[in-house]
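Every protein chain except one is present and positioned as in the full complex.
Our next item is chain A:
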Amino acid sequence: MTDFRDLSLQGLWKNNPALVQLLGLCPLLAVTATFINGLGLGLATMLVLIGSNVTVSLVRNLVRNEIRIPVFVMIIAAFVTIIQLIMNAFTYELYLALGIFIPLIVTNCAIIGRAEAFASKNGPLASAYDGLMMGLGFTAVLVILGGMREILGAGTLLAGADRLFGPIAENWTVVLFSTENPFLLAVLPPGAFLGMGLLIAIKNIIDAKIAAQQTVTTEKAARVRVTAES
């Protein structure tokens, strides 16, 4: 049966859509100027991903192999339209701030990648869980990158939280420092690329540390099993 623990690990870390698969970089780099923008797009992508994964998984035995890609794209587009209309209705300011990048979720390769690689081969429950975990992994990267850029570029965190959470969040903004000369590079596109590279580098360092620890333990274990062959 499906191993849910492995699915979570794959989505959040080992096979993170943004850090490892490097999919969906266009919205990732374009909208992460602030924490809230990143969170908004991340949640929207996650909902689309869950919806499309479940639907693709349900119709996977009805769709002929030759026409599966157009069918997948149409399913994804339908969910993106639903999300877009919901955001237009309930989080109008965030909808304006994210602009073209909400409809562009259709072209996010992470979503069609999961539909093709996972949902079309697994049952609806596993697919929904995979969508949730992949979406969470993507959202986490968007939020971390958005937070980094917002702190460096504007000195604030959670600016515009009311766009996502409504009037209750109006004074959630944390001002860490204020300056007349904001570090514009962090907010401009180069900051997204530098920040993204930095995140990937940090992930690689952590992976290398873990791998180094594991080889140490396996080496010790291997010594017991030495045979004439080795």
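Here, a contact is a pair of C-beta atoms (placed from the backbone, for glycine too) under 8 Å apart; a residue touches a chain by one contact, two chains touch by 3 or more; residues count from 1.
Just so it is clear, contacts and distances are computed from a predicted model.
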Which of "Nitrate/nitrite transport system permease protein", "Ion-translocating oxidoreductase complex subunit D", "hydrogenase (acceptor)" or "Chemotaxis protein CheA" matches, in UniProt, the chain that is not displayed: "Ion-translocating oxidoreductase complex subunit D"
Option from A:22, A:109, A:169 or A:194 whose C-beta touches the chain left out: A:194
Residues belonging to chain A that touch the chain removed from view: 181, 183-186, 188, 190, 194
